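Here it is, the structure, as structure tokens.
Showing subunit A:
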Amino acid sequence: MATILTVDDSTSMRQMVSFTLKQSGFDVVEAADGAEGLQKAKSGKFNLIITDVNMPKMDGITLVRELRALPAYKFAPILLLTTEAGMDKKKEGKEAGATGWLVKPFNPDQLLSTIKKVLG
Partner candidate 1 sequence: MGIDLSQFHATFLEESFEGLDVMESSLLNLDAGDSDSETVNTIFRSAHSIKGGSATFGFDNVAKFTHVLETLLDEVRSEEREVTQSIVNALLESVDCVRSMLEAQRDESDYDEAQVKSVQDRLEAILGNSGSVAEETVDEVVSSGSTNNSEGWLIDFKPHLNMIQTGNDPVRIIREIKSLGLLEVKTSFDKLPDLSEMNAEDCYLSWEIELYSDVDESVVREIFEWVEDECDLVISPLSSEIKTEETSPVEEMLTATEVAPVQTQQNPEPVVEPEIKKAVKKRTKPVGENASIRVGIDKVDELINLVGELVITQSMLGEMGRNFDPSNIEKMMDGLAQLERHTRELQESVMRIRMLPISFAFNRFPRLVHDLSSKLGKKIELKLSGEATELDKTVMEKIGDPLVHLVRNSLDHGLETPDIRKAAGKPETGVLHLNAYHKGGSIIIEISDDGAGLNKEKIRSKAVSSGLIAEDEILTDEKIYDLIFQPGFSTAEAVSDLSGRGVGMDVVRRNIRELGGAVDIVSKEGEGSKITIRLPLTLAIMDGQLVRVGNETYIIPIVSIIESLQAKKESINKIVDQAEVYKLRDEYINIVRLYEIFDLQPETTDVTNGLLVMVEGEGSKIGLFVDELLGQQQVVIKSLETNYRRIEGVSGATILGDGTVAMILDVPGLVVMSRAKSSVNEDKVA
Partner candidate 2 sequence: MTTTAQAVDLQTDYGVSADVENQYLTFILNDEEYGVDILRVQEIRGWESVTSVPNAPEYLKGVINIRGTIVPIVDLRMRFGMDNLEYGPITVVIVLKVIGDNRERVMGIVVDTVSDTYDVPEDSIKPAPDFGDKIEVAFVKGLATVNEKMLILLDIDKLLNSGELNILD
């Protein structure tokens, strides 16, 4: 089963994502900011990375850019969690190399269907 890294500075959002994914049988690793996410991504192997945009230490856009620069994550799916106000963030995220996005607020079902989309 696929291993997913979820990066979010909000504990409750991270828990929600992580709980939902684990219920569906994914292995999930959590990180509380971009820097920790990058660190964990580098030291492991993930089939998918889901990251928030606004985070301390390293934001999601930078994280995507950093990940894309790594051979291991050159083609890996990376999803951004953005808010409806963040149209420009979507663009910015795409330019940084994000695969796609999921608009907040979302519910567990939306999350799962989006993930199924990328993991096939």
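Operating definition for what follows: a contact is a pair of C-beta atoms (placed from the backbone, for glycine too) under 8 Å apart; a residue touches a chain by one contact, two chains touch by 3 or more; residues count from 1.
How these were chosen: all candidates are chains of the complex that A comes from, given by their letters.
Note that the coordinates shown come from a computational prediction; the quantities given were computed from them, not determined experimentally.
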Which of the candidates 1 or 2 touches subunit A in this complex?
1
Complex interface listing, subunit A residues touching candidate 1:
3, 9-13, 15-16, 19-20, 22-25, 27, 29, 39-40, 42-45, 54-56, 68, 70, 72, 74-78, 83-85, 87-88, 91, 94, 97-101, 103-109, 112, 117-118, 120
